[in-house]
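In this view, the complex is presented without one of its protein chains, the others remaining in place.
As written, the chain order gives the labels A and B, with residue 1 at the start of each chain.
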Amino acid sequence: MVKNEKIAGFIGKKTLRLASLLVLVCFASFMLIQYSPIDPVRAYIGEMPVTPEHKAQLEEYWGVNTPPQEKFLNWAGDIIKGDFGTSLIYRMPVINVIKERFTASLVLMGISWLFAGFLGFVLGIVAGAKQGTWVDKAIKIYCYALAAAPTFWLALVFLMIFSVYLGWFPIGLSVPIGVTADNVTFFDWVQRLILPALTLSLLDVAKIAMFTREKLIEVLSSDYVLFAKARGEKGMDVVLRHGIRNVALPAITLQFLGFSELFGGTVLVEQVFSYPGIGQAAVAAGLRSDVPLLLGIVIFSALFVFFGNLIADIIYEFVDPRIKQQEASI
Amino acid sequence: MSTAVVTVNRGLFRGLNLRQKTLLIIGSTSLLLLAIVISSVFLEGESLQTDFGSKNLAPSLEHPFGTDWMGRDMFIRTLEGLGLSILVGGFASTISTVLTVILGLLSSAGRSADAFVSWLVDLFLSIPHLLLIILISIGMGGGATGVIIGVALTHWPSLTRVVRAEIKQLKTQEYIHISRNLGRSKWWIATKHILPHLVPQILLGTILMFPHAILHEASVTFLGFGLSPHEPAIGIILSESMRYLSAGYWWLAFFPGLSLLIVVLAFDIIGENLGKLMNPKNAHE
Partner (left out) sequence: MGDKVEISTKNELMTAFKAVAGNKRKTEALLNVEDLSLSFTQYASGLRQTELKVISNLSLQAYKGEILAVVGSSGSGKSLLAHAILGILPSNAKLDGKIEYDGEELTQARKEEVRGNEIALIPQATTYLDPLMKISSQVIGCVERKNEGLMRKLQREVFQRYNLRPEVERMLPHELSGGMTRRVLVSTAVISSSELIIADEPTPGLDEKTLNETLSYFKGMADRGCAVILITHDIEAALKISHKIAVFYAGTVLEVANVEDFKNNGENLRHPYTRALWNALPQNRFQAIKGHQPMQDEVTDGCIFYERCSKKKALCSQGIPQLKQVNGGMVRCNNAA
């Protein structure tokens, strides 16, 4: 009974939170763009020659002369209906662009996320278990250096090594705008995926490895590990029996909390490798003042981050028995 | 029975105790960063000197980082770029710290003010950081100003969270209750009792903010927002280098990026060692 009430309360709280967050994000980013010097009509016209009548028509369409509040309500109303407007640079509905691009990015981010999580966890466990030895030091240096490395630079270095020097992958990975994923063969797809995924995951490894290391060291100096040692458990036994068990959940939680950084990383990596994902679209939208697309991406990325945090919260509240223990002792 | 014991370290810092070793690391790293900033100020404008007689040279003794397609020395360009990065990072961290202090004090003022602060933190953390910087910099009209404002306005949330938690904990302390019962105003308590406790935390937080700010500035510049192409920013240098990658001019990207990595690492090292000095609980590990 109590459990069901808790779940209902949790769902209620999170739904409310999501709704208020979306309203806020929409409002704040809309107003930010509204008062910026961007002229949507100019952005739309670009280099095209237009007649004054056509221009007036466009101004009408973009609501240049409507007051901001009304414009926001119109826009928000459309969004609730699922209409995010039309992308200026791709000349198609924003929602379609996002659907296609986000799918591509999700594949990239998903692979990197899993790989980084696994590798980072293993490295962290090894470093923590061998604390103070040269293995630990090597892993620590590796992590520090990776955490300090600019994402796009690492991407460039990989491009230079694997594409230019070794020639394993094509340099111009880009697909011209307008060519959809359907026209690309599976092999092309995989070939375009490997380097970006590798770059993205290597950067992510550092954070999760350092965290796992710290947590493991914490666990290894806990009372229960002390007791396990007092009972004759040794070295690797302790790490395998108690370490991994107690570090896994916090590490997984951290991975879910990292969605925001993962997204930032993917923007840079996609740019270097010309990977046709949401990050590249965001940069293009920003550089070429494609306001509807940019706002759409902002909303969806906020949803993405929210989703990651939500899973982390679920693990925290419902899966980890230690939380119940703390609640009981209060 | 408290006696100072000198333990002998093996390796690089033979004969120094941990305190001396830590201070030495902080000192030498700061010196490196200072040297970069000073030399970049003195080199102002040097990087624009073109010499078409020595285009696209690989690294040599004369040009340690090589030259670009206009014969500009990459070492000088990199130095200037790093100086710019550090200055932008410093500016952004300072603004973010000021915001943190203001919001931290605000959150100690009362329940609704605290709710507002935590709401603002959540809002800023809800959008991926890089995207938020892009959004703000466009909102501010783009260009160098846009990027700098974007970076400066987005680095406070995590430090504010730490400070808020710290304030909450401080407020349960006995002497704050006593002060309140003595009729001290909220402002008096905030500035006289709470702020002094937070100063070391905030200083450390500022230093640890530097690397993030620097990397974000470089990233956004690399993507093409902000700084104009003839500014010697690392982001610009690297984004230019992309056009020459297939020609095999690897040094155009390699050294500037590596230097940026070293600068970022230097700030991390300073921050970490200062943290150790301030909170030595786990130093013997």
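Quick note on the criterion: a residue touches a chain if its C-beta (ideal position, glycine included) is under 8 Å from a C-beta of that chain, and two chains touch if they have at least 3 such contacts.
Note that the structure is a prediction, hence the values are computed from the model and not measured.
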{"item": "Contact partner of the left-out chain, one of A:Y35, A:W168, A:W189 or A:Y224", "value": "A:Y224"}
{"item": "Residue among B:N17, B:S39, B:T94 or B:S118 touching the omitted chain", "value": "B:N17"}
{"item": "Chain not shown: contacting residue from A:P52, A:P67 or A:G232", "value": "A:G232"}
{"item": "Touching residues (missing chain, whole complex) on chain B", "value": "1-7, 17-19, 22, 276-278, 280-281, 283-285"}
{"item": "For chain A, residues in touch with the removed chain", "value": "221-224, 226-234, 237, 241-242, 245-246, 321-322, 324-325, 328"}
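Rule of thumb we're sticking to: only the chains that are shown with their structure count from here on.
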{"item": "For chain A paired with chain B, centre-to-centre distance based on mean C-alpha positions, whole Å", "value": "22"}
{"item": "Complex interface listing, chain B residues touching chain A", "value": "122-123, 125-131, 134-136, 138-142, 211, 215, 218-219, 222-225, 234, 238, 241-242, 245-246, 248, 250, 253-254, 256-258, 260-262, 264-265, 268, 285"}
{"item": "Interface residues, chain A side, partner chain B - complex", "value": "21, 24-25, 28-29, 32-33, 35-38, 131-132, 144-145, 147-154, 156-157, 159-160, 164-165, 171, 217, 259-261, 263-264, 267-268, 271-272, 282-283, 286-287, 289, 294, 297-298, 301-302, 304-306"}
